[in-house]
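Every protein chain but one is kept in place in this view of the complex.
Then we have subunit A:
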Amino acid sequence: MFHNSSQRKYWIFKKEDELEHMRCKANQKFRNKILESGKPGLSESMFLERHEEDVLFRHYERRLLDFCNAFKPAMPKSVVGTAIMYFRRFYLNNSIMEYHPRIIMLTCAYLSCKVDEFNVSSTQFVGNLLQETPAGQERVLEQILEYELLLIQQLNFHLVVHNPYRPMEGLLIDLKTRYPTLDNPESLRKSADDFLTQAAMTDAGLMFPPSQIALTAILNSASRAGLSMETYLTECLGLREDKEALSKMYDSMRRMKTLLKKYELPKPEEVNAYKQRLERIHVEFSTSSNKRKRGYEEDGHVAKEPRLVEEEWTDEDLM
């Protein structure tokens, strides 16, 4: 259960500043590492700034969501939620410049299928990468398997993620049973679902318990529909006397809604510009020597001498 889970103990933070601080630290750590290694021909401007990293992170997160939604067989929502949470937690402590997001996102999806017991064989998994030939898919699979252990380590082996989908179901059941004032809670479901999907794209999962996120989703969709649910909180959840807790809860809900409002879709021009720089950084500073051993397809052509030329598969190969 959530109350004695590792998520509550280690992966719930109080303020957004804390999260920002951790990400800056990761960024700084990578920069120091490269500067210390003393490679020639580098300059400070080559590195990505925090906000640029952020844009790229959101872009790849979107790609992850699209990949999971297009997955065959259909991926349950909890698997998608877990994958996105892994992605987010990984880049809390590591910089995008160090590990390229397109591999990490596939590794997150792969690991999340395993952890959530959504049984997909590895060949079936890479079979969903429609742009690649089978040989290309094999290579991607090898990369995924390489990065899997790294991902688990960076998650500090805390693999169980509590998503807000089941709490939402539970709250709907409770509403139907104990709150007759609201005559059709099912009508709230669609809008609450959208809220939850949007919330997965923000840091809400790292700051609030999933039950609170679910409650906010339902209250939000109720207020959208013009229904008032104040009495639910006071009567059914027993908060009539505890004004302090009630006000705190409203506060958290407000903060969550602000988080959602702040989210903006990454703009394509910015994304492309930053991507170029990211590719350059990876080509120059990539520490993994395995990439040099194989050649990759680029835009459908098979490299003639795969062992000598280092060609990487691009994002277009994913979708």
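Everything that follows uses one rule, which is that a contact is a pair of C-beta atoms (placed from the backbone, for glycine too) under 8 Å apart; a residue touches a chain by one contact, two chains touch by 3 or more; residues count from 1.
We take it that contacts and distances are computed from a predicted model.
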{"item": "Protein name, per the UniProt record, of whichever chain is missing from view (\"Ribosome biogenesis regulatory protein\", \"DNA-directed RNA polymerase III subunit RPC3\", \"Cytochrome c oxidase subunit 7A2, mitochondrial\" or \"CDK-activating kinase assembly factor MAT1\")", "value": "\"CDK-activating kinase assembly factor MAT1\""}
{"item": "Among A:Asp174, A:Asp193 or A:Glu279, the residue in touch with the chain that has been omitted", "value": "A:Asp174"}
{"item": "Given A:Ser6, A:Asn93 or A:Gln212, the one touching the chain that is not displayed", "value": "A:Gln212"}
{"item": "Per the touch definition above, residue among A:Lys29, A:Arg63, A:Lys114 or A:Arg166 touching the missing chain", "value": "A:Arg166"}
{"item": "Absent-chain interface as seen on subunit A, which is shown", "value": "1-4, 8, 162, 166-174, 176-177, 209-212, 214-215, 236-239, 245, 248-249, 252"}
